[in-house]
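Every protein chain of the complex appears in place save one, which is left out.
The chains carry the letters A, B and C, assigned in the order they are written, with residues numbered from 1 in each.
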Amino acid sequence: MSAAVLLLSCPDQPGLVAAVSNFLLRQGGNILRAQQHIDPEVDVFFQRVEFSLDGFALDRDEIGPAFAEVAGAFAMDVDLRFTDTASRVAVLLSKEAHCLDDLLSRHRMGDLGPATIPLVISNHPDHAEAVAFAGPTYVHLPVTPETKPDQEAAIDALLVEHEIDLVVLARYMQILSDTFVERHRNRIINIHHSFLPAFLGARPYHQAHERGVKLIGATAHYASEVLDDGPIIEQDVLRVSHRDAVDDLVRSGRDLERIVLARAVRAHLEHRVLTYGRRTVVFD
Amino acid sequence: MSAAVLLLSCPDQPGLVAAVSNFLLRQGGNILRAQQHIDPEVDVFFQRVEFSLDGFALDRDEIGPAFAEVAGAFAMDVDLRFTDTASRVAVLLSKEAHCLDDLLSRHRMGDLGPATIPLVISNHPDHAEAVAFAGPTYVHLPVTPETKPDQEAAIDALLVEHEIDLVVLARYMQILSDTFVERHRNRIINIHHSFLPAFLGARPYHQAHERGVKLIGATAHYASEVLDDGPIIEQDVLRVSHRDAVDDLVRSGRDLERIVLARAVRAHLEHRVLTYGRRTVVFD
Amino acid sequence: MSAAVLLLSCPDQPGLVAAVSNFLLRQGGNILRAQQHIDPEVDVFFQRVEFSLDGFALDRDEIGPAFAEVAGAFAMDVDLRFTDTASRVAVLLSKEAHCLDDLLSRHRMGDLGPATIPLVISNHPDHAEAVAFAGPTYVHLPVTPETKPDQEAAIDALLVEHEIDLVVLARYMQILSDTFVERHRNRIINIHHSFLPAFLGARPYHQAHERGVKLIGATAHYASEVLDDGPIIEQDVLRVSHRDAVDDLVRSGRDLERIVLARAVRAHLEHRVLTYGRRTVVFD
Partner (left out) sequence: MSAAVLLLSCPDQPGLVAAVSNFLLRQGGNILRAQQHIDPEVDVFFQRVEFSLDGFALDRDEIGPAFAEVAGAFAMDVDLRFTDTASRVAVLLSKEAHCLDDLLSRHRMGDLGPATIPLVISNHPDHAEAVAFAGPTYVHLPVTPETKPDQEAAIDALLVEHEIDLVVLARYMQILSDTFVERHRNRIINIHHSFLPAFLGARPYHQAHERGVKLIGATAHYASEVLDDGPIIEQDVLRVSHRDAVDDLVRSGRDLERIVLARAVRAHLEHRVLTYGRRTVVFD
């Protein structure tokens, strides 16, 4: 069944729910799912409404313009999506392939959400064969500190060429420039192998081991200009103990990184994430 | 701030959200929280709407009658509650006091939800002193297989006398009659010390130990005529191992029973639980 | 570094630890890891001792005979293993490939433990290509109720031909005969997609959904003659809610099945599991 998703946010005031639901009712829409949240600190209203397109009076390209009146009356930021439109995802990685493997596996089973994965980019050549077998185009873009800007420009060109909607940094260890991040604001999901904001930066498992923590974590977040500081989408932890050397943390951590990244990517692909400031609303 | 909560369920159809939100808007209501769920198997729509009473055009006793038109049009089952009305809770227990202690402690800190605990009943005399210090009336009602019906009638009389809204079976080990359960349908929450439907009935920790499970659980559910079979409100588990003898499972299990029961009681007191058939919708 | 693992069990009595450690010391062994457990119900002592072979006075084939005296004195059941000896694993599956994918992926990264996976058998033809790319021999053995005994004999023959040490039933939906189970006692690990002993048998996610549980589980266990009744090695759960239809439970459940099965397989491959009766000791 085809459905549309309205994601909106605006200053909170009475009448918002009524305005949106009346609009849908007038057009013959049936609400399948609706979730909302009001942030009392900033008095902002967030809503995700999923409604069936069966019997809906408007064509897809008419919905936005028709809703503009409501949106304008309430100063809404509106995002309109369709559940049967597959997002086009690019996966970037360096040496470690476990997150890429996991995303390709889930995608193969239809578990990832409405998406295609046309493009995989790595600064290492290692994954060419496995990726070729799976389907996506694999592009090996090596990089050194000197060639960094050119390499990033090459990435950008590929993203444009393949009409990419979402960039997943699946243990891609290179830092992206502010310009790149800005251009793809809230469209780059990174997995950091710690429970942010603990253990920022490099070698978080080594840091974790040194500190003697009893849990390790992984965090999926939108990339922002500040390293490991962007809005968090999902996190989870795993129990460890004195028995775990750094290698054990790295190994156990892979499970965590895979599942945390997958949950975040799925939430994004299903249009369940709204970002404001440094925080996210993640609807169930 | 005073707020009202509308809990409703009805056959799903277009226009439900609009009808409810329009009703509220017309009366000057501002929606604070709204959550809904549609069960596609049975095509039933469930909603919980929390709206501010500040500036609301109707008095509390007028809201129900005024909403009756909408309710009737959609064949809704409606429950109207007020967030500042404290439910009156009776706690029943036998020998083990950890759940009672936990409920009293949370209540003392205002963490349990809008409630008072006027009454504690036990078939054991042990807890009289501690309960007296905490506040509630303590009634010791011993019971034998022969005196069971009379003892249950005495409980019922006390529930009526203290105008009890919710009965919490906090490791109360006596089985209640079908009549009692029917009279207090969805108003008796029991904690069973296993992950239902595993290990029904007596001595679940012994059963769990014998089976060699690697996790133990606790389940809070509404009591029904069939033992351990009522609608589940909340469950959780704890990791155990070969090192744990039955005593260790009992000890660790207490933590689980406390927190699972407390979460379920809180969800109920905050009017976040809707029951249909043998299942519950528990809004966040 | 090469190391040996002694797994032993016997009636508990004073002097066991001394006897084993003295034996090792006399031969120039250095203990790397030692874990023990005494089951007080049956007064049985279990131990896992991992010791370095560097500088050990005996050759590998001499260790067993040399230890026989100690073993005899204490009526020990002894299992001697070597950490650098890769177990040979066969994976059996039906239609769902997620567990197989996960095992192959972990194996590729060296995360599974000391093993090779020479053989994959399925009653479906679907996975031939992916498996061929990964490395193992893929054998498609279709089965009907009439051909069952012959198909099982064919499986057995393949296990012998490939010198298989461990059979992993990775969502293999056919029931194995008592004879087969007996022949491979404690060498067949099955993943059942529920938290045993809840929801035995077929369609556990449907059963779980019908019961309205708030957690779903997965259990890895050694296959025994009684379906879903063998010694449990590992279990874990995942939170679900009223929002989850059966399809959602199936999808979320895949993550659980993968990780629970992988943990159990790893524990077995690292010789950390001892079975007695219907229970396991799983050393960390």
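Structure notes:
Keep this in mind: a residue touches a chain if its C-beta (ideal position, glycine included) is under 8 Å from a C-beta of that chain, and two chains touch if they have at least 3 such contacts.
Computed from a prediction, not measured in an experiment: that's the story for all the values here.
Touch, as defined at the top, links the missing chain to these shown chains in the whole complex: A, B, C. Across C:Ile31, C:Met109 or C:Ala128, the single residue that touches the chain missing here is C:Ile31.
Think of the hidden chain as still there; on subunit A it touches residues 37, 39-41, 195-199, 210-215, 217, 231-237, 241-243, 245, 278-282.
Within subunit C, the residues in touch with the undisplayed chain are 13-18, 21-22, 24-25, 28-36, 38, 284. Taking the whole complex into account, subunit B touches the unshown chain at residues 97-98, 101-102, 105, 109, 111, 130, 133, 241, 243, 251, 254-255, 259, 262, 284.
The rule is short, and it goes like this: only the chains that are shown with their structure count from here on.
Chain centres here are C-alpha means, and the one lying farthest from subunit B is C. Centres computed as Cα averages put subunit B at a distance of 41 Å from subunit C.
Each of residues 284 in subunit A touches at least two other chains.
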